[in-house]
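Excluded from the complex is one protein chain; the other protein chains are retained at their positions.
Right, chain A next:
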Amino acid sequence: MSGGCGRNPPPFPDNEDQEAELDTRVLDSDEDDDDEGEDIFTIARSKPITPTSAPDEGDIFSEEGSYIRSDVHHATNGLHSDDELDLFTEATVELTLTNTTSQGRREIIGPTASACNTTHVPNSILKPSIVTKTMEELEEEESGDQFELNIAVTNPEKIGDGMNAYMSYKVSTQTTLPMFLNKTFSVRRRFSDFLGLYEKISAKHSLLGFIIPPPPQKSVVGMTKVKVGKEDSSSAEFVEKRRAALERYLQRVVAHPSLLQDPDVREFLERDELPRAVNTQALSGPGFLKMINRASDAVNKMTIKMNESDNWFESKLQEVENEEQLLRRLHAAVDSLVNHRKELCSNTAVFSKSVAMLGSVEENSALSRALSQLAEVEDKMEQLHQQQAFSDFFILAELLADYVRLLGAVRCCFEQRMKVWQRLQEAQSTLQKKREAEAKLLWANKPEKLQQAKDDINEWESKVSQYERDFERVTCTVRKEVLRFEKEKARDFKQHIVKYLESLLHTQHRLVKCWEAFLPEAKAIA
């Protein structure tokens, strides 16, 4: 995002059609960055991503960790075979070290085919090739500086019994990044590990103004059902929902250039055994939101109003708050849609049975056969409705829910900046007091305390200038982060619409087949 340096990125060989879009994106985001970006973010070109421990240095490499998004390719118009998918086909984040920053960032966040999860969870509702599949094929980028990182969360397994039981998930990584020990590896993690990861990341990075992706929500009810061993469709659904959410969470984390550098993230992905995360209670769903809201309220109550040099932050925050409300409303609307579809599903099943009954008491054999066929058609439609309900849920509802929480994280980001500013204000006022104290001493002529006062003043002067630098940096980071976030949001939504349409089309084609099969049966009645 430092196109302000005026470099001409070399054209990328295989992606002519991608370039134009990316160039615009890069340029768009540069407009605001021009001045602030210059110093900190001048990039050394072919510097590979090296592991760095100090988080503030991570800024320097944030440009390096830019991504390539794979092209969206569709073999057939919406019809997807029922084959098992490679684990990583849809769970891809590609990183590039390219000096050609014209590539900007791209990523695919998609739910993994539930085809992989057949082993331990009752799977009656998770037939392969159902809605969570995406039709995208990844285009291999050819460049020496390209690096790939794919993450998938699969194989939920229940460990233990009774109330101490928990679900363990397999986290698989496939990467060409040199900072990892292997190219392909996997570990098992439990939900609290993910929460622990969030806590660590948050502690380190949120102060710098980064948007930290929020973790999936805890659910006491859902988990209890699983613990108790209730093997029914609702607990299977819960596990699938959580698995998908964990996967999306990780994908968002590694999609963030600075967070990827964090050794805790690497450790999470690589290390065989993680120490058990404690104190994750605070991060449960409702608790998390309360935390954000409290911070938000506190900020609003601040009597000292920030003096914005430009309105950007104020209006952006307002925008974010508005959007959060809108997305909440959308989510409620989709939720209602999903519920109605489920209702349609069960009504169709009941109707199917009643038609079967009618067919069985019907004497006319052709009519009886037609009615049984009709019952089967309705059965198939029930399945289609079921699948479409999943599609609605996983593609739309979860997307919206994720973004409601992400917008909350964005607000946190703004609040962090406020805090930094507050700290600066306080330091400045303390400095002022120290100066006044010194002046008083001079006037009261007490030379012995003067040195102390002078020392104090020096100390606070350097603090003030440190805090000033911090504030500027945070301001810059927040701006960049918000722009990055907005681009990704638009991209995310675009991808999801395409996916949704594909699933609609798929269902519709199947429906046409059902009717075509039934017509001759109806015509055969004599």
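Quick notes on this one:
The rule is short, and it goes like this: a contact is a pair of C-beta atoms (placed from the backbone, for glycine too) under 8 Å apart; a residue touches a chain by one contact, two chains touch by 3 or more; residues count from 1.
The definition used in the following text is that contacts and distances are computed from a predicted model.
This figure omits one chain of the complex; the name its UniProt record holds, of "Proteasome subunit alpha type", "CBPA2 Carboxypeptidase", "DLRB2 protein" or "Sorting nexin-5-like isoform X1", is "Sorting nexin-5-like isoform X1".
When the omitted chain is restored, the residue from A:207, A:358, A:437 or A:457 that touches it is A:358.
For chain A, the residues in touch with the chain missing from this view are 17, 20-21, 28, 71-72, 74, 77-78, 315, 319, 323, 326, 329-330, 333-334, 336-337, 340-341, 343-344, 347-348, 350-351, 353-355, 357-358, 361-364, 366-367, 370, 374, 483, 486-487, 489-490, 493-495, 497-498, 500-502, 504-505, 508-509, 511-512, 515-516, 518-519, 522-523, 525-526.
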